[in-house]
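The other protein chains are all here in position, but one chain of the complex has been omitted.
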């Protein structure tokens, strides 16, 4: 019983990562109709926004400490972060500690900017092109973005911890009267879950309570006619892409403490997020979110030993098995709309 | 007993009764026109005949066999071809290729892995297709990319694709809509000629009364999903109800 | 024999991961290779050539031939690695291939070199199989292996954490993970530990929370992470996030062990590594003459200390060159003969034996611990114990290594 | 094409009043095919102009170029609407400037209900008839407001397309075959609507294969052939001129 509860909780937060990534992807893929293989890269860029902020905050000047030596026997250079010397170690240290949450402020404009540039410079020309061409160009873009990041940050993961206040875990089991340590849950993952909920809610509200969503859907179905009705659809598409990029970026920035960012983390998520979006059903935001949580939870269950011993290797393939079953029983995924990307 | 017997067909779309208790009998080797106001259910009826829709109740018999529950391609193989209201052609292919496909479909059935074809068999199909294009006056356009033709041309092409299959029952959904008058007249002539040359039954939906009255042997008027009257063209023309509900001053 | 050097130079093939998750390891290996070539050709300060016990090399290339090299990208995929190695052999006339990023790749390339008739000097590969069931006459491994990690770690673990511990293994679900799991479990059980559970995790996993969450509940009080690379960084980070290290289980402090450490991974895991035990092949913090010489020339050239991947790469290059010089021939069979049973010192690991039976090097193994107060950004691991070579040795037919045979050396063509 | 000069002398007759919409030397291409080959004509405020010609003559292309759609690409020429340079605008700007096009294939937007199709037209300024008023004009649409637009019958779609154009505040209505697929009674009705619209001062350009009906409605007519203007004069002139009718309109 507690194992089930435990894995459900776990699945929830894994699910919130999937859901958040899939949400951004479905805005581009399910709404704008662009098969965006660079979405994973946008997620990765988001995570590197967090890395960048923490690097900027720890940007240091060097002073030579003649009493100590470095590994080659030369006098040791001691580094002090500028922020610490400007704002004093107390506040400066706190800034450094809170680098990841602060990076949200940085990631939003940066990711919107990147989204803008990518859409205006590249994607714009590909709305009318076949999906295959979109794949080629966005895949190329993903590689380039990755390589650029690799060039500056290296291939190795870069630890980007959460603020000290969120370190450690919460004993959920004790709260509901189970024995200690039965169900523990890291604080930062709770933060991530709530963060995801807020973002998902905000995007839903924006698309639900404005005509924006309808216009973009219409524009995707028939750009020409929407133009005839006086709507500058290009602008809407750009905005949509910017939002999607920002959602992906925020998902990535906040994810940095969960897994240290590396340059190929986007590719690791790419396939999975496509599966999530498609299982959710093309063009459906609730579908993407639902599928994200569902697959997250199922994946958690599949990693339980009781289940693995019954079906060896099930945790390796669970996502795909579920995807196949759902797509075969529900032609358009969980909540897909008819005619969206079916040809 | 007609070649096509529709009995008690009902079709609902959500709250809308698109077809209610439709009975229709089309006699072999006649042209049967179905007219009626917009949204009367004419296209829906055709959809039920070709397997695009399945009626909620009722039966559709073609030549003594039920078409219900069969897939569109099976129904076509029974000898029913259809021209759609908005042209359905193979847009990325050339005009000639568009016509060749039904030629092969007629010869080979629903599926054949004919990756290798003999020269003579190939030629036979090619000749057949070219003959058809000549009939519809499109030989000079045979290498054109069919999607970039004007609408009138697309309609003519689609008709050629259906005719080349030599169907026993040809269903035409507004075949001359958007066609220039000259082409409309050509089409009328073509259909008449085909009818004379071959055993063929046609069911035609058309709002252009000139076409209807030139071709039809019998007319069914459909209104709000039910047949209003069925009669000869002369009688329909004078039918007061039909004049009021449908023809207006055109008659 | 294949690719016999005819002109004034001889070509080595450095086949390392340049793209993909291990690209940084690959880059460090490559740095070491270039340094080795420099030293062989008599440039630079000579590095470990000066401390190496064998004096057959004069710093004028090998047998008077200048050393040249080509590089390639394994992408950490068997296929790509073999393609790259083949191009070095077929196109560039490489006579020796070295490199590696994972055991799968090393075994695959070793097999290729055996068939093609060139020497393979494996670098980063830790699986028992490389010199166990998949050993080849043309292949040699300087790096240590999973068995040795277990043999070195277990006593230290027992001493530190006591002998009635209950271990929970998380293991990357592929060949290397399995051999390491087997080795560590066997070694710790010999000291009285109990293995509660062995859980396999998919290689592609990035979030290990669902594997880590049940650990506390299982009654285990030690978590052993048989992971490497990104897997290890993530699983360790996740484990620390879940607060495992702050818990008391069975009245004991909960502990985490990462049997195979590397400097780059320690960097990737950041703070989480502090106090955690693991093993390495070598460390730049050693104080022997060889190490000091190597760290000096590497550090001077590149500005930071070498990783243990770099050291094994450097050593393998020197060892090959030296074997050629001692044999007086580039013929792979002569080189094999020269390397088999070769005893040497001065390459940073103390006295070392290249065992003839399986082409595995035997030397001391380091037990390392994440440092609590690093003095600088490279000072992440500290040496806890230097396990003497005798303690990590095993018989060539040890069951964990049984099943293969070296076959005969193949000079090719 | 030898007839061209004969009719062109009529061209300037009506051109004494100042033009409201003027198209001057318009050239347009689909990729490399040269479709609109130097078209010049004027439309006066409040009049109805019939733009006629055979299938493929370039009527649709001309309308699309005026509405500033991306294809065909207008490479040369000027279009002025009430002193605004349309030729410098993109489609959405032209729409805001007062151009309303009812496209020949109706272009009902898939995935949107009838009502959403209309709402979409009322997002960008300037906004025209209210949706309720449009439902009054086409009660059929009101009944179907929650239905997905593309599942409407052919005629209903045509109504929706016209309604959608009127939902915006337009100065010039460009109609591409508005009668196509409509029942005769509905054609009558739309004709009345067009007259009503004309009374409101809206200028209309109508392309129609049903040339007689169009000419009866129109003040003036322009005839296109292979992308060039072969006639420009009053509607009555066309109806009277046998040669012209036979040559270009087959009526």
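When the chains are written out, they are named A, B, C and D in that same order, and each has its own residue count from 1.
Simple rule for what comes next: a contact is a pair of C-beta atoms (placed from the backbone, for glycine too) under 8 Å apart; a residue touches a chain by one contact, two chains touch by 3 or more.
Operating definition for what follows: contacts and distances are computed from a predicted model.
Engineer: Can you pick, from "Na+/H+ antiporter subunit C", "NADH-quinone oxidoreductase subunit K", "ABC-type branched-subunit amino acid transport system permease subunit" or "Acyl-CoA/acyl-ACP dehydrogenase", the UniProt protein name of the chain not displayed?
Structural biologist: When "Na+/H+ antiporter subunit C", "NADH-quinone oxidoreductase subunit K", "ABC-type branched-subunit amino acid transport system permease subunit" or "Acyl-CoA/acyl-ACP dehydrogenase" are compared with UniProt, the left-out chain turns out to be "ABC-type branched-subunit amino acid transport system permease subunit".
Engineer: Have a look at B:97, B:217 or B:231 and name the one touching the chain we're not showing.
Structural biologist: B:97
Engineer: Where the complex has a chain not shown, which of B:50, B:159 or B:204 is the residue touching it?
Structural biologist: Reading the full complex, the residue touching the unseen chain is B:50.
Engineer: Applying the definition given at the start, please give the residues of subunit C touching the unseen chain.
Structural biologist: With respect to the unshown chain, the touching residues of subunit C are 18-19, 23, 26-27, 30, 34, 69-73, 77-80, 82-84, 86-87, 90-91, 102-104, 107-108, 111-112, 114-115, 129, 134, 173-176, 200, 202-204, 404-405, 407-408, 410.
Engineer: Under the stated touch rule, tell me which residues of subunit A contact the chain that is not displayed.
Structural biologist: 35, 122, 125, 129-133, 135-137, 139-144, 146-148, 151, 267, 271, 274-275, 278-279, 282, 312-313, 316-317, 319-321, 323-324, 327-328, 331-333, 341-343
Engineer: Mind pulling the subunit B residues that touch the left-out chain?
Structural biologist: 50, 71-73, 76-77, 81-82, 84, 88-94, 97, 100-102, 104-106, 108-119, 122, 125, 140-141, 143-146, 148, 161, 165
In this text, only the chains that are shown with their structure count from here on.
Engineer: Of all the chains shown, whose C-alpha centre falls nearest the centre of every protein C-alpha atom combined?
Structural biologist: A
Engineer: From the centre of subunit A, which chain's CA centre is farthest?
Structural biologist: For subunit A, the chain whose C-alpha mean is farthest off is B.
Engineer: Cα centroid separation between subunit A and subunit B, in whole Å?
Structural biologist: So the centroids are 53 Å from each other.
Engineer: Measure off the straight-line distance from the CA centroid of subunit A to the CA centroid of subunit C, and report it in whole Å.
Structural biologist: For subunit A versus subunit C, the centre distance works out to 34 Å.
Engineer: Specify, in ascending order, the residues of subunit A that touch 2 or more different other chains.
Structural biologist: Not one residue in subunit A touches at least two other chains.
Engineer: Do you know which subunit D residues sit against two or more other chains?
Structural biologist: none
Engineer: What's the complete list of touching chain pairs for this entry?
Structural biologist: A-C, A-D, B-D
Engineer: Can you list the residues on subunit D that touch subunit B in the complex?
Structural biologist: On the subunit D side, the touching residues are 30, 33, 54-56, 60, 104-105, 140, 147, 151-156, 158-159, 177, 180-188, 209, 211, 249-251.
Engineer: Can you name the residues of subunit A that touch subunit C in the complex?
Structural biologist: 2-3, 6-7, 9-11, 13-14, 17, 68, 70-72, 76, 150, 154-159, 161, 167-169, 181-184, 186, 188-189, 257-260, 262, 264-265, 268-269, 299-300, 303-305, 308, 313, 315-316
Engineer: Quick one: which bits of subunit C touch subunit A in the complex? Just the residue numbers, please.
Structural biologist: Going by the criterion above, the answer is residues 20-24, 27, 173, 197, 199-202, 204, 206-207, 209-211, 213-214, 216-217, 230, 233-234, 237-238, 241-243, 246-247, 249, 264-265, 267-272, 284-285, 295-296, 299-300, 305, 375-376, 378-379.
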